[in-house]
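Step one of this worksheet: look at the structure below.
One chain of protein is taken out of this complex; the other chains stay put.
Think of it as A, B and C in the order they're written, each chain with its own count starting at 1.
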Amino acid sequence: MYSEIVMDHFANPRNVGEIQNPDGLGQVGNPACGDMMAFYIKVDDNKLSDIKYKTFGCVAAIAVSSIVSEMANGKSLDEAKQISKKAAAEALGGLPKEKMHCSNLGAEALVKAIEDYESKN
Amino acid sequence: MYSEIVMDHFANPRNVGEIQNPDGLGQVGNPACGDMMAFYIKVDDNKLSDIKYKTFGCVAAIAVSSIVSEMANGKSLDEAKQISKKAAAEALGGLPKEKMHCSNLGAEALVKAIEDYESKN
Amino acid sequence: MNKIFLDHASATPVKKDVLDEMLPFFSRDFENPSTVYDRGMEIKDRIEQERARVANLVNAKEGEIIFTSSGAEANNLAVKGAALARPKKGKHIIVSAIEHHSVLNSARFLERQGYETSFLNVDKYGLVDLNRLEDLIRPETVLVSVMHANNEIGTIEPIREISEITKQKDVLLHTDAVASLGNIEVDVENLGVDLLTISSPSIGGPKGVGALYFKNNMRLMPLIHGGIQEKGRRGGTENVPGIVGLGKAAEIAKKELFQKEKNLTQLRDRLINGVLDNIDKVRLTGHPELRLPGHASFCVEAIEGEALIFMLSASGIYTNTGSACASKALKTSPVLIAVGTPEDVAQGSVVFTFDTSNTQQEIDYVVETLPIVSARLREMSPIWNAA
Partner (left out) sequence: MNKIFLDHASATPVKKDVLDEMLPFFSRDFENPSTVYDRGMEIKDRIEQERARVANLVNAKEGEIIFTSSGAEANNLAVKGAALARPKKGKHIIVSAIEHHSVLNSARFLERQGYETSFLNVDKYGLVDLNRLEDLIRPETVLVSVMHANNEIGTIEPIREISEITKQKDVLLHTDAVASLGNIEVDVENLGVDLLTISSPSIGGPKGVGALYFKNNMRLMPLIHGGIQEKGRRGGTENVPGIVGLGKAAEIAKKELFQKEKNLTQLRDRLINGVLDNIDKVRLTGHPELRLPGHASFCVEAIEGEALIFMLSASGIYTNTGSACASKALKTSPVLIAVGTPEDVAQGSVVFTFDTSNTQQEIDYVVETLPIVSARLREMSPIWNAA
């Protein structure tokens, strides 16, 4: 069973959307496998000033995207890169064993977006 | 399930017992197989004037002994020899399929007793 | 909020009449049917009456029904039992590509024991390829297994035509009727099958019981070896309350079939038309006409099934994605792949299965709600803009 926190983030995902002309864009997953995430970031003074994402995936994938966006917002790029899948899962009150792999995706997509920004700056 | 007639003959077997100095004695079955019957007869004017038996065996075996003794009583030896296992089973209101073989024994033991009498006379 | 239950293929509440008949067999008439004394034998007799009720539902003879613990067990017993009892005939079996796991994995088990399996392909509607079947059958083929109707896409297979082929080629035919039974006519004589799988929970009976029709006392290797229960064909103390429940459910299913078929077909068509008319980029899966009356299944593009199911359940609509079993296997539905659905589209599978307790109002609410929920998920989907 999903935790109440998961269900809340799934029902009311925070920061969902796109950023026009983002400073960084990170995309992971593959629709053919049932999950895909795109993270959009704005960077200001080496900090994440805005985060948005779009997610195609299961309940866990959507909740993970949402929690990662919340956890990263306002953080420095280096801090944000440290957000582990474990931390995301914990912040969600845990995830079912077979869904742990989804918790990977959120952090991965965010890191990719930051790397995208770094590669261009 | 056993018929009511079977249960009645089992609970109140007719003609059970032994005859001292019988005119004929027929024994079939084997205790090691779980069934054995001994039929004792008295013959008068070529007719069965008395029948007794002892039976070691299941409910069906006891009921068959009882009904065969009733069916044969007073009959001529030839008539008595004609009593078939089918007739005995029918007179009992039927027997469960796996118990049909017990119905053999009664008629067989009676025939053996008659043959014993005939061989001595 | 009212709950609208549209996942009857996975489970159905046990009917009150069914439970009432079962209840005495837990604590009052609890004796073991294998015992010799009167009370045990009465229960044995009751089991035989239930066997007759179940046989009657599929137009079989009483002696042609074995009770099992589930549809899955019946499928295992049919496939393994028929094959393992005939090693001399050969070691080849044929199963359709869209069978339930319990058939597919039984075939895989046989492969480990030296058997060979051929998979019979299906077209885009899920119908098996009859010409291909003729080609696949060899002298050493023991068994063909094709389900009567598919639980995931609702397609009804041409079992009668298949049985004409298998009879002519002298091969046994098994059909899994778990999805069809109680929804359309299931008549073993008309279908011409040798083995047919029955599940209790899918016809309003209790979980923990199922049955297998096997024609004319045909030879079967038991799956559960044991004592004399089920004439030596299945060991274990009989699930007496379960068997009584299945018997009663079978009786009710038989009585209600005609009306149910009619009602559910109306609901189904209302839902299918409503969904196709109101949502963009949604496809009906399975056959448009040759499908179960109470079965409507779709793929909604650019969204994922589990998320859809959860959003629907938050709106009080309980439904399923893929098969009840596949849903947690985290794999794209093999059935949808077999009918040629692109993998990304197959993720958005949603399956509605009805019962007579469902109403037109409920269907209308679904037709209203599904577009809203789909739009919400698409709004956050990175592949929806692309579409």
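Going forward, a residue touches a chain if its C-beta (ideal position, glycine included) is under 8 Å from a C-beta of that chain, and two chains touch if they have at least 3 such contacts.
Please read all numbers here as calculations on a predicted model, not as lab measurements.
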| item | value |
| --- | --- |
| Contact list for the unshown chain, restricted to visible chains | A, B, C |
| Touching the absent chain when the full complex is considered, from C:50, C:73 or C:152 | C:73 |
| Residue touching the undisplayed chain, where the options are C:102, C:263 or C:332 | C:102 |
| Touch residues of chain A, complete complex, unshown partner | 1-2 |
| For chain C, residues in touch with the removed chain | 7, 10-16, 19, 26-28, 30-32, 34-40, 68-73, 75-76, 100-102, 105-106, 108-109, 113, 199, 201, 206-210, 221-229, 235-242, 306, 309-310, 313, 318-321, 323-329 |
| Chain not shown, touching residues in chain B | 10-11, 13, 16-17, 27, 31-38, 54-59, 61-62, 98 |
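Please note the rule applied: only the chains that are shown with their structure count from here on.
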| item | value |
| --- | --- |
| Touch-based graph of the chains, sorted into line, ring, star, complete or other | line |
| Between chain A and chain B, centroid-to-centroid distance (C-alpha), Å | 90 |
| Centroid spacing, where centroids are CA-atom means, of chain A and chain C in whole angstrom | 40 |
